[in-house]
Every structure is written in C-alpha cells, then in structure tokens.
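Missing here: one protein chain of the complex. Every other protein chain is in place.
In this document, chain identifiers A and B correspond to the written order of the chains, with residue numbering beginning at 1 in each.
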C-alpha cells in the first residue's frame, strides 16, 4: 500500500507556501540526486544547489532565500530540513501495532496494561507494572516490577526496563537498550569489594529516543534522570545519578560517569566521555573522542582530539610528548641565555 | 512492607560501636543532605562535614576520628563506607525469587537445575547445563549447552551464556551481558578471512559482578578467565584469552584486547583500553581514556589523557602536534648555535 498526497494537501497539513504546480502527487521522500517524479526532496546545503537543475524529483522543499531558484513544484519553509522530516513522517508512518496481549507474553500479577497498548510475543511484564495508552512493547521486552511506562511509548524488541523505573510519553527505545541496571558502586573492605545496593531509579521524561544497546543505570541513592526531548544514539553508557538536561543530543559510544549533570541543548560527539561529579552548562558542544575532566561553566565548543597522521609521522612526533616538559624547560633556558647575551652587547 | 532495625540491632549484626540513642529505628539509607529521621547516613568525605550539624538523619555512621563530631545516634566503624554498604544490603534485600521453573521456560535435555533455583519466564536452558542452588535465571536468559552455573548466581533478564562456560558462585550479571561468544580470530588466506574456531571457554570465579551489555569472549584455544571478586561495569569488551586478576575493578566502556593478563587489585578508568598480549602488574591504576600499549611491570598510576580546551584553543595548539619533531629539532639547533655564540665570547 502506498500513501500519496498532493503538494497542496501536504501544505494544508504542515504549513509552508506552495509555488508551482500544487497538484503534483508525492508518495515518498528522497535525495535530490536519487528522487523520482513521485518523490519530494529538500535543499539546505548550498553544496547541492547545482542538483536543483538536474533532479528528477516531483517537488522540493526550499528556504525563503531559494524560493525562486527553480520553477519546479516546491514548498517554501523557514526550516526546510525540519519540514522534510515532517513530510517523511507523514509518508512513512509506523505500522499500527495491534492492541492487545500476545498469548505468548507473560504478564505479572497486578500489572495494569491499557486496552490500547500492544504487548508482543514473548514479552514479559513484571508484577504491578503500568503500560500506558497506545504504547507498543516489542517482542521479548522485559518490564520490571512496578515500572511505569507512559503512553505512545515504542519499545523495539529485547528492551529491558528494570523494576520501579518511570518512563514518560513517546519514548522510542531500540533493541538492546537496558534501563535501570545497577550502577557501579562498591566499597573496598579488607581486600574485597562490598556491593552498595543501588536503590534509586531511572526517571525518563517525555519525547526521548534511545539508540540500540545503550545503557542507563539506576541511581545509587537518588535517581538517574533523563529530561524531556533528550536524544541518545547507540551504545552509550549513562552511569548512576547522572542528569541529562532537556533536548541534549548525544552521539554513539559516549560514556558519562556517575553523578554528572549535563545541561540543556548540549551536543556531545561520538565516543566522547565525561568524568563523574561534574557540571556541564547548557548549550555546550563537546567534540568526538574528547574527555571532559572538569566542569564546564560556559556555553561553547570544547575539544581534545589527538590529530591523526601517517603512522611513521605519528611515531616521529609523538615520541616528544613524553619529553614536553623538558622541551619547555629548554626553551626557557634558551630565552634566559639569549637575554644574557643580548644584555652583554 | 518496610523493614526496620534499631541501631543496637544493626550493630549486633554488623559490628561497630553505638554511641547516642541505640533505640532509634532505621528503615533506609540516604545522604546526609536528604535523609529523614528514619534513615541512616554516613560521613567519609570531609567536604560533607558541615552537613553533620544540619542533617535530619536518625543516625549516622562515622569513623573513629569523627566519633565525637556529633551527639546524634551513631555507629562508629573502621570503614564507614563499607559499613554503610552492609546496612544498605540489610535494609534493601533483593526480592526472593520463587524456586522452580516457569512454565514458559524451555529446558534442554539432561539439564540439572537445583530445586532451590528459579528459572524465569521465557528463559532457555541448554542441554546438559547445570544451575546451582538458589541461583536466579532471569526472564529471557539463555544458558548454553553444558554450561555450569554456580550457586546464588543472579542473572538479570536477557543475559546470554554460551555453551561450556563455567560460572562461579554469587555472580551478578546484568541485562544484555554476553559471556562466551566467539573471540575475533581469523587467518587471511588468498584474500579471504578464514575463521579460527574458538574452542576455549570463559571461566568466571566467585563473587564477580558484570554490568549491562558487557561482553566476554571465549578463548581461542585456552580459556578466558575472570578471577574471584572482579567487578566489571557496563559496556566493557573483554577479548579472548584475557585473564583478569582477582578484585580488579573496571569502569564502563573499557576494551581489553586478546591474550592480555591483568593483575589483582587493578583499577581501570572508563573508556580506557589495553592492547593485546600484554602483562599488567597487580595494583595498577589506569586513568580514563588511556590506551596502554606496553606491558606494565610496576604498580602505580598511569595516564594518557589529551587535555580538553575551548575548541579554538585546541585548534591553535594542536596544529603543532604534527610538527613536534620539527620543533624539537629547532630547539636543538638553537642550543647548538647559542653554544657556539657563547664560545665565541
């Protein structure tokens, strides 16, 4: 089954101004380069401007500045990329999940599952858990005892949510996500590690997305908190008692150590790390592969990437890093000697 | 249901010296800042000393040096943090798992499951596997053929243990843990990788904890070994034929390459890495984000963190790293020229 909309219908639903033939029918999104006549594309990057002339797309989404850059059917929007995202969602709605509980699912005593929710095959719902309206619990998911899951949540297969965690509306969590496992807390005593029970929860706001195999640990005493609109990529590790501010986006493989608080609207690059017990301000950008070892009080971009080079150059240059203090001392000595020499003239 | 104990009862079970009112009832642990009158807290960090005066806690655990720092009900211990861990365990015992096999679990031929063990819904136990006394196999776990699981083991939902692996007593493994997958071993032959069968096992000692989504590969020929008391955080990767010494603790996202041996009582920071075929001595501390590329023969702290800065400063400074050898040569030249100049005076 293919859905399609006239350009005029799209604008009626999503806003924007139509120029050119408003009757053209659109059934999918694509890139300018690959689009066919029943597809709509977009332009935000000047690099692709030349493709406007050659594209086979049936229509295109443009910013105000480019409104007259082509005569083809087009929608003019303040934010063409976001508009494109909305058109794509319109054309690519997720398959409706069938409400109800699959006979192979196992439901704990006292669990409250909304009649509109869908519990897939082999899912296991703990005692006293709550599943909200229109939420979809994928195959093989596990929801711990007394966990509370909001409405319109979508858990892909094999997500685990431990006991007592609280999940807001519209969460999307991909396969392999683990929410609420024990934080890493031990006390050393006479040569042995004594486990510190992790009695906090994970509390997640609304409109959060969590990528595949990401883990978020429950708090040690207080809760770990993910605020509204946070977007987490795959394979991220969030330790106990971390708080992530609203609308912050974190790329894959990042690790955030315990009790660190991250502000709102931050962007953290892939494989970066943040040590524990730090405060990161709002609107901080952290480059990929960068370890943050102190609190950041000021918005802005921060980096700590070792630049790559051919291995032989890297070896030649890097050997000096172990003697940098010596090099610095030698520069100082040179300056003093030169000063002395100059004074003698 | 809330458990509570008088301070005197706690000391009777766990040791320590009670000062002040020993009859106060304690039902939970908390921080000095947030504790309520039925809760006990602890002080180990001088930074929080001032909170002793203002805390609402019903009691506090203190070291000998602080025994008289307050008149409130208190327990004096040599190791207040470990004592706190024990009190918390007393007050927060895990829910008892019901012994027996859930009807939706699938049990392989010849598996031997202790009558006190608990096999949760949708778990799958392989042929000839052994599950020890009081062990809890969570929902959706998979235990491979002929694997041997000790007693008092707790596997959270969706843990996978491959065939023939051997697990000691008291293991705690969190969701998504994979123990015994094939190590990464291939021989290149005429432009193709030929797989080297991984015929070793994973052998895990007693009292180990493994965090969510951590992976430990089986050995290529010999076994991969995790000794007693090792604590592994989330998202760690342990390659084939690694050996981790007893009571070593490893933070999240660390990767350890094949055939490396790590000593006892080491501490490895988050996202650190250790290359293959190395030996790391006992009592070695490795900083977060540090790659260890050579064996370490001596106890102590090691680091290799690139310090972060504002992106513009980072760019300005980092450009010189690709010319560090040239800078070093120029310093040498300067020294020689200056020596010559000085000799001419």
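Here is the rule we use: contacts are C-beta pairs under 8 Å (C-beta built on N, C-alpha and C of every residue); 3 or more make two chains touch, one makes a residue touch a chain.
The structure displayed is predicted, hence computed values, not measured ones.
A.B. asks: Considering the whole complex, which of A:111, A:251, A:275 or A:292 touches the chain not shown?
C.D. replies: For the chain that is not drawn, the touching residue is A:251.
A.B. asks: Of the residues listed, B:16, B:58, B:132 or B:176, which one is in contact with the missing chain?
C.D. replies: In the complete complex, the chain left out is touched by residue B:176.
A.B. asks: Using the definition of touch stated at the top, determine which of A:134, A:156 or A:193 touches the missing chain.
C.D. replies: A:156
A.B. asks: Looking beyond the chains shown, say which of B:14, B:90 or B:196 touches the absent one.
C.D. replies: B:196
A.B. asks: If the missing chain were put back, which residues of chain A would it touch?
C.D. replies: Counting only chain A, the missing chain is touched by 28-31, 34, 79, 81-82, 84-86, 88-89, 92, 95, 102, 104, 120-122, 138-140, 156-158, 172, 174-176, 207, 209, 211-213, 229, 231, 233-235, 247, 249, 251-253, 265, 270-271, 288-289, 305-312, 314-315, 318-319, 321-325, 327-328, 331, 334-335, 338, 341-342, 345.
A.B. asks: Which parts of chain B face the unshown chain closely enough to count as touching?
C.D. replies: 104, 106, 122, 124, 140, 142, 145, 158, 160, 162, 176, 178, 181-182, 184, 186-189, 191-197, 199, 213, 215, 217, 221-222, 235, 237, 239, 253, 255, 257, 271, 273, 275, 285-287, 290-293, 300-307, 309, 313, 316-321, 323, 327, 330-331, 334, 337-338, 341, 344
Quick note on the criterion: only the chains that are shown with their structure count from here on.
A.B. asks: Indicate the whole-number Å distance between the mean C-alpha point of chain A and the mean C-alpha point of chain B.
C.D. replies: Chain centroid spacing, chain A to chain B, equals 26 Å.
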